[in-house]
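Structure record follows, encoded as structure tokens.
All protein chains of the complex are present and in place, except for one that has been dropped.
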Amino acid sequence: MTVGVVLVGAGRAGMVHARNLRAGVAGARLAGIADPSPRALAAAAAELGDVHTFDDPLAAVAADGVDAVVVASPTFTHADVAVAALAAGRFVLCEKPLAATLDDADRVVAAERASDATLLMGFMRRFDAGFLRVAERIAAGDIGEPLLVKSTGRGPGMPPEWAWDTTRSGGLVAEVNSHDLDTVRWLSGQEPRRVFAAGRAAKRPDVAERHPGFVDLVTVTLELSGGGIGLVDGACPADYGYDARVEVYGSEGVLFAGDARQATALLVRSDGAHTDPVRSWRDLFADAYRAELRHLVDVVRGDGQPRTDVLDGVRALEAVVAANRSLERGTPVALDEVRR
Amino acid sequence: MTVGVVLVGAGRAGMVHARNLRAGVAGARLAGIADPSPRALAAAAAELGDVHTFDDPLAAVAADGVDAVVVASPTFTHADVAVAALAAGRFVLCEKPLAATLDDADRVVAAERASDATLLMGFMRRFDAGFLRVAERIAAGDIGEPLLVKSTGRGPGMPPEWAWDTTRSGGLVAEVNSHDLDTVRWLSGQEPRRVFAAGRAAKRPDVAERHPGFVDLVTVTLELSGGGIGLVDGACPADYGYDARVEVYGSEGVLFAGDARQATALLVRSDGAHTDPVRSWRDLFADAYRAELRHLVDVVRGDGQPRTDVLDGVRALEAVVAANRSLERGTPVALDEVRR
Amino acid sequence: MTVGVVLVGAGRAGMVHARNLRAGVAGARLAGIADPSPRALAAAAAELGDVHTFDDPLAAVAADGVDAVVVASPTFTHADVAVAALAAGRFVLCEKPLAATLDDADRVVAAERASDATLLMGFMRRFDAGFLRVAERIAAGDIGEPLLVKSTGRGPGMPPEWAWDTTRSGGLVAEVNSHDLDTVRWLSGQEPRRVFAAGRAAKRPDVAERHPGFVDLVTVTLELSGGGIGLVDGACPADYGYDARVEVYGSEGVLFAGDARQATALLVRSDGAHTDPVRSWRDLFADAYRAELRHLVDVVRGDGQPRTDVLDGVRALEAVVAANRSLERGTPVALDEVRR
Partner (left out) sequence: MTVGVVLVGAGRAGMVHARNLRAGVAGARLAGIADPSPRALAAAAAELGDVHTFDDPLAAVAADGVDAVVVASPTFTHADVAVAALAAGRFVLCEKPLAATLDDADRVVAAERASDATLLMGFMRRFDAGFLRVAERIAAGDIGEPLLVKSTGRGPGMPPEWAWDTTRSGGLVAEVNSHDLDTVRWLSGQEPRRVFAAGRAAKRPDVAERHPGFVDLVTVTLELSGGGIGLVDGACPADYGYDARVEVYGSEGVLFAGDARQATALLVRSDGAHTDPVRSWRDLFADAYRAELRHLVDVVRGDGQPRTDVLDGVRALEAVVAANRSLERGTPVALDEVRR
């Protein structure tokens, strides 16, 4: 069976998946791309060549020959697309965050429960060789009990305006650091119980004037269910490049993955020793994105267990909401409170 | 003029300075070593060879031929020794923290104001090539405005029992992370305004039973006067070695110093690629400790300005007190409150 | 146009290409796999699934629907397969070395000249991000004039017996260090004029008894046409893993690519700081092998110039022959002599 995959969202993340499908993912077929923006859709079609296009995402997910949907549209549209896809029996790979609000997220959970299909979260770090090796070493007991997970997520890009509007996305914490919140949960094996966030519109105070609550620098401390601690820091835009790193301190050692530098060529001259920075998540996680699509194919075919599920999306979003509330209040916020 | 230096405290830190003086610091002379413990004193004398010994620190600081005093005795004795030394007109190099309590610290400040001599804080990172290069690059504008300072301090050793008793020391935050709190202040050029700490007796719950408030893992978030953020994490005992690292994220780039690995030999075999961990602050900061003593000599001789002063000690201690109070309460603590 | 690619040789290198084609290379189609060994062919078919198999390589290259041939059979068969493929008008991607003898190589050159198709050499380092970045920086003048190219090639595997028989392959220099000889030519932009080789059966003296001239450790010094120097070292089997590194010293700086370590996770414990070694060329050059096949597709379609050609294969082989002759004689050998 060749899995027909439709892409919803012809933006940056969507096109990564589209290009991978076009270049070839064993067992998968690019069944189409959907975007309500005529301009984005035309650009995608021009680049991808012969591809079925949809201007209506909800039509796309229900089209014939579609087995799976990759949701890479703006955050505030995730829930509607995912619910429609699941209702049509399509498997879903949903980019982070799962939804813009917890109510939306709960709608997706309900839709998944009512469907035979499964939703996977696009936490691509879980498919990256470095992060996977850390997880593997923790599972092997190489550092004893994990006690502290430090996760950094910074990106250079100027996200689209909606991503800065905390009423339509979860802001920096959601758009960038969802990955770090997932990393903390994944590598600690524990759930956040209470979070404290500090942040500031350090580089773009102008955006904060338009969008109250906007920050471009944030730190989040997470007290975890098993007594561990998570320490997340995020920034966007970060001038120097894309930076995804993790450090896990355990009772018998410490693990690191990620580097702000590319491991390509080193140049040494009298003015210094120089390597290239990692410029984009597209480069850093190129292999991971391919592996993620292969995993989607496997799950659709019933080969192997999903590595992430809708609850991973819900838990990360709850932490986002708690962190944003902590930013607003200046005090720690218990995860118990976020649904009140 | 050859500066006569007396060491107070024949413990681990004291012996580092004593050995350096014995090996030779230009312009300095080991004028003696003081420790009320006959056993420690005898061991020090045996190792150092022909050295003047004092069983009474307060007598030592006032002895003839003493120009400067290195205070490396237990934390709760720092203030008495420093006050006596300053009263006798001796210059002081005081190991961290400045004192066990803010009242003690204030006594030292008063003594220094009344003295012609100067007190330097033993923040040896300020003499380390890597940390200095970070400071130099920040001053040169290489990363624009520093926005976030992340500082890690972990150590393998089992400190003496008094260091775990938060009534006689400031616990982990004071004994280990004073260096990180100073690093945040130094490299950001800003003062802490509010701190939030999380921590746990993760590895030694048994010690927490004896000493309420004991933690062996801690994180401290610092909101800084200029809008920057500090993020400190500390652990002791850390099985794998001694780990002092800093990362400074700025508006135009990021800086790193420190590594848990020694930069000596790399061995690659089929079972892995192996280097040595940094085992001790004695190795990592060997050059820094020598430079610190040379700086002391310069200051005593009137050559050059002090790089640290008693207020650096006070400010770091205030942050320690605030962090410990935050640990106790579970909420952020303003620096304004610590003297109330 | 979808390019039909037939694989000749179901050994280790052949299967790398076969798996890549199976996983999906945009514009390419796995048209079949050929191997005279029934056992190898059956294993390949079992792994690859629905694939056309050929027990006769010469039949395979002429089969319908075949546009390009990847030659990954034993060295001593390269020439016959390549000549047949070119005669049938197929494009060829030939694994190194081009042939077992210069006479064979010359037959391939003649066949290519008589054909409309093109032969590319499988020097996959030319498609690796690190090696490419070195080439790019040299071209940009970052190190001034390249003066010395040092290239290391070591591999863990026990090659098949024929690869150790210098009458059927060119031994270590051909089977492993062809890549390094090409690297020296490529990055210096110069041709070898004279070579001196030293070598020894250091780990497998038993093999040297069966195969005179066998070495498992070799160094080759190359005096280059523009006054530069090449310094190659090779070893196989190398217990610790696969190691492909280059260093280019130039008049204004130095460049490095390659590392015996994988850039995945770092583990630090009291017993050391550990990363994983690179275990195989399959891992190290996974991206490069995919890029190489995409390049083959482009060349077949007439999109873009070939990055390597049959003369790159001839020049590398001439250096192999000279190095082996130098090993035999113990003196330098001029490239001019190798055809005498």
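All chains are identified by letter, namely A, B and C, in their written order; residue positions are counted from 1 within each chain.
The rule we apply is simple: a residue touches a chain if its C-beta (ideal position, glycine included) is under 8 Å from a C-beta of that chain, and two chains touch if they have at least 3 such contacts.
In this text the structure is predicted, and so the values were computed from the model without any measurement.
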Answer key for C:12, C:107, C:200 or C:279 versus the chain not shown reads C:200
Thinking of the whole complex, not just what is shown, which of A:239, A:252 or A:309 touches the missing chain? A:239
Have a look at C:154, C:269 or C:315 and name the one touching the chain we're not showing. C:154
For chain C, which residues lie in contact with the unshown chain of the complex? 144-145, 147-148, 150, 154, 196, 198-200, 202-203, 217, 219, 221, 223, 227-229, 231, 233, 235, 238-240, 243, 249, 251-254, 260, 330-332
It is residues of chain A that touch the chain not shown, namely 156, 239-241, 243, 260-261, 266, 268-270, 272-277, 279
Omitted-chain footprint on chain B covers residues 22-26, 129-130, 133-134, 137, 142-143, 252-257, 259, 262-270, 276, 287
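We adopt the following convention: only the chains that are shown with their structure count from here on.
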Note whether the interface between chain B and chain C is symmetric in residue numbering, meaning over half of all numbers used appear on both sides, and answer same or different. same
Superposition of chain A upon chain B: rotation angle, C-alpha, nearest 5 degrees: 180
Just curious, how far off is chain B from chain A if you go by their C-alpha centres, in Å? 40
Residues touching two or more other chains, restricted to chain A: which are they? 252-254
